[in-house]
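Shown below is the structure under consideration.
Removed from the display is one protein chain of the complex; every other protein chain stays in position.
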Amino acid sequence: MTKDELKIKFESLQEGLSFEEGTEWLTINVDPEGFRNFALVLRNNNELHFDYLFCLTAVDWKTHLSVVYHFSSTVFRHEVVIKVKIEKANPIVDTVCDIWRTAEFHEREAYDLLGVEFVGHPDLRRLFLTPDHEGFPLRKDYEDPINMIKL
Amino acid sequence: MFLKEYFKTIYLTIRSLLKGMKTTGYYFTHQKEIITEQYPEVRPVLAERFKGEVIMPHNEANEHSCTGCQACEIACPNGTIKIVTKNEINAEGKKKKAIDTFVYHLELCTMCNLCVVACPSDAIVMANNYEHSVFDRREFTKVLNKPGSKIMEGIE
Amino acid sequence: MLEELGTNDQGDMIINIGPQHPSTHGVLHLVITLNGETIKKVEPHLGYIHRSIEKMCESLSYRQFIYVTSRMDYLSSHINNHGCALCVEKGLQIEIPARAQVIRVLMDELTRLASHLLWWGALAMDLGAFTPFFYSFREREMINELMEDTCGARLTMNYIVPGGVMMDLHPDFQRKVKEFLRLFKSKIHEYDDLVTGNIIFQNRTKGVGYISREDAISYGCTGPTGRGSGLSCDIRKLYPYEIYDQLQFDEVIETGGDSWARYKVRVGEMVQSMRIIEQLIDNIPEGEFQAKTKAVLKLPKGDFYTRVETARGELGVYIVSEGGSTPYRIKFRSPGFSNLSALDHMSRGGKIGDLMATMGTLDLVIPDIDR
Amino acid sequence: MISLEGLTTLLQTWLQNTLGEPWAFAAESVLVGIAAITLFAFLGLALVYMERKVAALMQIRLGPNRVGPKGIFQTSADTLELVMKEGLTADGADKFLFNLAPFMVMIAAMLVLAPIAFARNFQIWDLSIGVLYVAAVSSVAVIGILMAGWSSNNKYSLLGAMRSAAQIVSYELSAGLSILAIVILTGSLRISDIINSQADGWWIIKGHLPVLIAFIVFLIAVTAETNRAPFDLAEAESELTAGFHTEYSGMKFALFFLAEYVNIFIVCAIGATLFLGGWMPFHIGGWDSFNHVMDFIPSSLWFFGKTMFLIFLIMWFRWTFPRLRVDQLLNLEWKYLLPISMVNLLLVTFMAIMGWHL
Partner (left out) sequence: MGATSLLILTLAAIVFSAGGILVSKIFVKGSQNAQKGQAYECGVPTVGKTWLQLNVGYYLFALIFLIFDVELVFLYPWATVVKEIGWMAFLDIIIFFFILFLGFLYAHKKGALKWM
């Protein structure tokens, strides 16, 4: 499906979705509460069939965090980008690692570097950093006086 | 039937193993194929574009073409280059910015060539030298403009 | 914590493979649970060489950050640079001159060939055959010399700049590439004799490290790992960039899903890469090798995502721009990271020796995973 | 080249004439001991050098070429280095067994030297059950390996030792069966009898296909028994880092290393003795003038030449093939080598009874 067709399809599936304009792929902003159900629809709807999660990351927008999911379908070859806006004080979003297995590592990475807590993840630990590390390096307010070198 | 398969497996196994041994045996007997380079005695032929270190060429009159514009310093991703400028009074009596020292930290350099590309007056180039080992790491900090050198005429 | 006991209640042995282990090619650390010699669980511990390239890139300009990405997957550094440059160009909407496109693709394929050659030797070494390593390095050395001629470096070339390539091709480039192809073709039968046709090698890889197509999609396996499971995932075919849509080449797909299938995909890809190089080497268009760009690049506000096919799979470059001269946030979706996540699934039930074959055919490059 | 032929008898007569019976025996004992140690040291240096050169040439490299002409003193320099290294013992190791293991391996290797005939009349002990003795003593080495692996308190070592034990005991069978083929044809277990029976042609030629099969089985089995690639699972470095000798360093490691090469020499010497006639020159039954010419080449040269050829073959295997997986290794033994050598033994028996061998 093309971007416009996808948009129509999504609108028919769920009311009140907020789409982002001017992007290459269809970008949908989703609330963390409804995200898991929405993800299940993405994966299981036969016309959408987004079976391939090819990128999962989070962005620190200083005021809030947004978790960005890039989905693709290996059958229809269409893409969709889902952005979930979460609070910085309470960065909680439901896990999708039982739907897309690759999310298990990507969610651990996002937890490790940006501090996003994925509820229901079986093994949410630090991935790159040591377990006793404090702070989340990819957040904009992260300070590390020893290891960060300002040029 | 079972026996036929059994012997076929043995035959194929032996054949495939002998093929492999033929290849290694070929090289064992053909010593002209040896590719070892005996480094300190035989020096490698380097490509002319090989990026070994940044240098600033000077001509016979001990002149370089660096204007001290700091384009390379800005282009460098690692802070390898530090340019200290001074004001110089040229022949016509005008004040002009010129370099005092062009400091190059070889230990930080990743040979990405961005400074050379950024330089508007082609004052710095990449040299081929690759044998950088020294006993004191402070020797990696180099001053590229030679003492007493001046900017070349006609370069702005 | 079971690890602290060295064993679990079922009497299984917990053993570390890595970080200093001959077959992990770097500092990958796997904690494996063994029952006898059968693997029950593999758990990767990462981060030994994490340099936080994504954070570094946030303070570098759009011209500068490209060189850092060479250090991710150092075996396909040129393709990493290519992906980043494409993403910047997508944001700036620059047209790339035809000559630069051809040069980029040529270098991509040479890099892929070099990477696969190294993988071939290293895989044979993991499985206990030392000699093939030297043969593949002989050929790889020729490619490295080609790179050195044109780019001035052998591994981290930093040859790509936004808008084209940094320098024009070396005048000898075409002649030397043709010479390389001729030599490589005369040697390629040795590869079959020594490894591909070897019965021990086949037995070591066939049926080892199986992953089904569905699981490969779910785990996000791309590149030869995905294609070995019958998943069509070649970005060059699916979402062609540069001039890949005008080239004649096949996407090598095997349906076996085991290490042998992945091996055959990579060996097939070497042949396809040669095919691409042969098509292009005589048809490099004349003209500019770099488009005119501004001195300071500023991407418009928004998100940009590009995908390229590295030697290991799909590399995604995701740039979030706030309109400044540096990226606000960069995410690299590295192929090795997703492929590694499937390692546990692949190696369960196999022997320790199978783990080496699986890891070898996944072609893990640790800096790519740790970034 | 001075021939070793009859050196022992000469020495013995000379010693007895000068010193008298008991002292001559003591002097002989010391001489044998010194000779054995010298042979050990020399074999270690020479075979390691040979291995490195063979590997290098197959891998289109030059190999050692800096220390001495063509690098021949490279291995001596390496030995010196190993001697100068500190021998570490891991904290949790069983110190007694840990230190005993290299001795076990060395003793096992040394003892097998006894019945080997290095040249005509040059043999330490020509015992009547020579072949059985070799088969028995050579498998003592596995105890040393098990000790080393078990006592190291290292998981890789333990796995390596377990693998190597299973491997060596399995391949012992088919090696034994292929040795039996020659025993049937010769009708004697004495090494000198076996060599003398090949005066009119080596068994590998006289024995037709069955002996050839026995030879190939023997070669595969001894490669496995000496833990050589492609059967080097006990020390598979890509899996178990260094297997059973992971924790060994310095001189103790050097002893394992040396024992490995001496073991290779021994099994190849046995192979050369059984199948290729030992020190017996290349003879063809009936061609007396040809045989006479062959006799001019010293017998020790024949022996070492054949042994080196077999060693070269085993090195060739190592630098060509990938390693087998542990279950495939045992499959090969139990599904292929053992049944084949059993059937082959029947064939040899049949041939021997019919008198078809030359």
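Lettered A, B, C and D in written order, each chain numbered from 1.
The criterion applied here is as follows: a residue touches a chain if its C-beta (ideal position, glycine included) is under 8 Å from a C-beta of that chain, and two chains touch if they have at least 3 such contacts.
Computed from a prediction, not measured in an experiment: that's the story for all the values here.
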Displayed partners of the chain not shown (whole complex): C, D
Option from D:Ser170, D:Ser192, D:Ser300 or D:Thr320 whose C-beta touches the chain left out: D:Ser170
Contact residue for the chain not shown (choose from D:Leu15, D:Leu45 or D:Leu158): D:Leu158
Absent-chain contact - pick from C:Ile14, C:Met142, C:Leu280 or C:Ile330: C:Ile14
Touching residues on chain D - with respect to the absent chain: 25, 28-29, 32-34, 36-37, 40-41, 82-93, 102-103, 106-107, 109-111, 113-114, 124-125, 127, 129, 131-132, 150, 152-156, 158, 162, 165-166, 169-170, 172-173, 176-177, 180, 183-184, 187-189, 241, 246-247, 250-252, 254-255, 326-327, 330-331, 334, 338, 342, 345-346, 349-350, 352-353
Contacts of chain C with the absent chain, listed as residue ranges: 3-7, 11, 13-21, 29, 35-38, 351
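The criterion applied here is as follows: only the chains that are shown with their structure count from here on.
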Centre-to-centre distance between chain B and chain A (centres being mean Cα positions), rounded to whole Å: 41
Distance between the centres, which are taken as Cα means, of chain D and chain A, whole angstrom: 63
Averaged-CA centre spacing for the pair chain C and chain B, given as whole angstrom: 24
In chain C, residues with contacts to at least two other chains: 131, 138, 194, 198, 200
Residues of chain D engaged with two or more neighbouring chains: 58-61, 319-321
Touch list for chain B against partner chain C, complex: 12-13, 16-17, 19-20, 22-24, 35, 46-47, 49-51, 75-77, 110-114, 117, 126
Chain D-touching residues of chain C, taken from the complex the two chains share: 13, 15, 21-23, 37, 124-131, 133-135, 138, 194-195, 198, 200-201, 203-204, 351-356
Touching residues (chain side chain A, partner chain C) in the complex: 22-25, 27, 51-55, 57, 59-60, 68, 70, 74, 77, 81, 100-102, 104-106, 109, 113, 126-130, 137-138, 151
